[in-house]
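Omission of a single protein chain aside, the complex is shown with its protein chains in their original locations.
Up next, subunit A:
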């Protein structure tokens, strides 16, 4: 545990030199980092509460109104295409403990992360694939959310 905290500090110092954008995935899955432990915002319990807060929960960089990363933006745009505007989005750039905690929780090294009904579904690439192959419409239906694309198709058929 101590070694991980020291490593975290060293990486933090190096990252400070690189600037905010230059943060490697060094604290990825496997390393516990200093973020966990009794009730911090990155603890397992805290993350568990967040992913269960709403049928659709997204951990991203920036906000839906202003994504700060292309991959996070892609997730926001895909959800918007399906008419999903009511969801919980958490900006990990605002909370380093959460940023690390969510990676530990899902055992997944990157952001964004999409959770449907408390279950980790994947990142931007997987969401894009689900959007393209129709799986996303099905998954949203299971949550009681009707994808806007279904109505768009109906309009097409009428023409």
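Everything that follows uses one rule, which is that contacts are C-beta pairs under 8 Å (C-beta built on N, C-alpha and C of every residue); 3 or more make two chains touch, one makes a residue touch a chain; residues count from 1.
The working rule: contacts and distances are computed from a predicted model.
Engineer: From the names "50S ribosomal protein L20", "BolA-like protein 3", "Serine/threonine-protein phosphatase 2A 55 kDa regulatory subunit B" or "thiamine diphosphokinase", which one matches the UniProt record for the unseen chain?
Structural biologist: The UniProt record for the chain left out of view names it "BolA-like protein 3".
Engineer: With respect to the chain omitted from the figure, which of A:23, A:54 or A:146 is a touching residue?
Structural biologist: Result: among the candidates, A:23 touches the missing chain.
Engineer: May I ask you to list the residues on subunit A that touch the chain which is not drawn?
Structural biologist: 21-31, 71, 107-110, 120-123, 125-126, 129-130
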